[in-house]
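One protein chain is absent from this view; the other protein chains keep their places.
As written, the chain order gives the labels A and B, with residue 1 at the start of each chain.
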Amino acid sequence: MNGVAAIIGLALLEYAVFTGLVGRARGTYNVPAPATSGDATFDRYFRVQQNSMEALIIFIPALLLFSIFVSNSIAIALGLIFLIGRIIYAAGYISAAEKRAPGALITFGVNVILISGSIIGPLLHHSHT
Amino acid sequence: MNGVAAIIGLALLEYAVFTGLVGRARGTYNVPAPATSGDATFDRYFRVQQNSMEALIIFIPALLLFSIFVSNSIAIALGLIFLIGRIIYAAGYISAAEKRAPGALITFGVNVILISGSIIGPLLHHSHT
Partner (left out) sequence: MNGVAAIIGLALLEYAVFTGLVGRARGTYNVPAPATSGDATFDRYFRVQQNSMEALIIFIPALLLFSIFVSNSIAIALGLIFLIGRIIYAAGYISAAEKRAPGALITFGVNVILISGSIIGPLLHHSHT
């Protein structure tokens, strides 16, 4: 559980950094709240944060369920791939919208595997805790 | 725990499908990233996904707490209603914005019950695990 817990903590840290970058981009690109659009570069920063939230709502519960019902060590390995994939995604997307694809595929792929384990694992009653 | 876990996995699968539909709709209705609006049909696909995330942030923790502190079997029944309600919501909303109401009411109703149990259950110290 400790490894999976630390990975969730690190995923939340990544996301908090992306949130901080959006706050800074509001000033740099002059997009005052409550607007969430208005400058092409700001929009990419905002979508990095939003898409990361859309990924985390899957990643966190599915990682926990996968580690409980399928395999803790594979969960940790997939978690590390997710953490790196999100950095690739953010760096790519911020430079250009077309460059978001590789990181998006990595993290969506990890999430699909985790979801599969979260459904199949409990149904087969393979609890590893 | 296994039944609740599988329902969470299925809810994440539903949400991942809605996310995939948004990706496809970007191409079909010509709304390139980072835009999240620009075509009325695309907007409805996008809101199905976004609203489902807004519902899942409540559903997942509240379902777990309800199953721990109130009743596991009622949690499973409410979870199944949520899963069906989200499909009704998505099918209705994608066809027309006015048709989103029935599914929205079902899933919001389930979430209100789950939240109530998540607050009252722990305060009454009724842990069923």
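Methods note: contacts are C-beta pairs under 8 Å (C-beta built on N, C-alpha and C of every residue); 3 or more make two chains touch, one makes a residue touch a chain.
This structure is a prediction, so every number in the text was calculated from the model and none was measured.
Within the full complex, the residue among A:L13, A:I87 or A:L124 touching the omitted chain is A:L13.
Residues 37, 40, 43-44, 46-47, 53-54, 57-58, 61-62, 65, 68-69, 93, 97, 100, 108, 111-112, 115, 117-119, 121-123, 125, 127 are the ones on chain B that touch the missing chain.
Even with one chain removed from view, chain A keeps its contact list with that chain: residues 1-3, 5-6, 8-10, 12-13, 15-16, 19, 32-36, 49, 53, 56-57, 60.
Just so we're on the same page, only the chains that are shown with their structure count from here on.
Between chain A and chain B the centroid-to-centroid distance comes to 19 Å (mean Cα coordinates, whole Å).
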